[in-house]
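The complex is shown incomplete by one protein chain, all other protein chains being positioned as in the whole.
And now, chain A:
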Amino acid sequence: MKARQVLVPLAAVVVFLVLWEALVWVMGWPNYKMASPSDLIPAYEKYWSLFLIMGWQTLWRTIVGLLLAVIFGTGLGMVMGFSRTMRDALYPLLVGFNAVPKATVVPIVALMFVGWHDFNTVLIAFMISFFPIAVSVSIGLSTLEPEYRDILRSLGASQAQVFWKIALPKTLPEFFGALKVSVTLAFIGTNLMEIVSPHGRGLGALFDSGKTNSDYPLMFAVLIALAFLGIVLYYIVVALEKIFAGWADRTV
């Protein structure tokens, strides 16, 4: 990796923080209206152990939800990609399911599985993030040019060989595109549940306690911590994409 690839985004972050600080200072906003970056440092100092514990809670539940979304979304995408009947049958259901705002589902799930905090948080993270994966995999498979299939089938290849040798690798760029969207969606899902759920844990619960105690810098500090986790997970996906679907990148 070149120095430019690290320094340029880092400089952009610094510029962003300076502008934010300047905006709050120029407007003379009190920290309950808008906390400035300099207000956040004391919040992190005071609650650093909570940030570590809660951050880990949020992170692992998001990742588990995301993994479930990958497994289920890929499976569903395969079913819809290979079978026209299944595609016709499942698409309206899937679109309808996705159209329901998850914020409205959160209280229902929180009540349904009351006390199972880990479970219902993972469930919402999963529910909110599998849709893009299922759609991208199904489109990737159903748009496979027939010649690709014929090349292998004329050699006597089985359906499984066609899938592993051609359909799967050919779908990977679309899959990773969807996964990048799903990563951020899964974070939204986890936090919705953490905030809404009584006696919740994770960064969402920390945010909620900041609200209850009118600790506004803490609330902003949680937002920044969430952004940080989001960036980390996103770049993990980017790294995986480079390894498994780097061939699709034509800009290098």
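A few remarks follow.
Heads up, the rule we're going with is that contacts are C-beta pairs under 8 Å (C-beta built on N, C-alpha and C of every residue); 3 or more make two chains touch, one makes a residue touch a chain; residues count from 1.
Assume contacts and distances are computed from a predicted model.
Considering only "Sopre germination protein", "NitT/TauT family transport system ATP-binding protein", "ABC transporter" or "Pyruvate dehydrogenase E1 component subunit alpha", the record for the omitted chain gives "NitT/TauT family transport system ATP-binding protein", by its UniProt protein name. Shown as candidates are A:Trp20, A:Trp56, A:Phe82 or A:Tyr148; the residue that touches the absent chain is A:Tyr148. Take chain A: the residues that touch the chain left off the picture are 145, 147-148, 150-157, 161, 165-166, 169-170, 172, 245, 247-248, 250.
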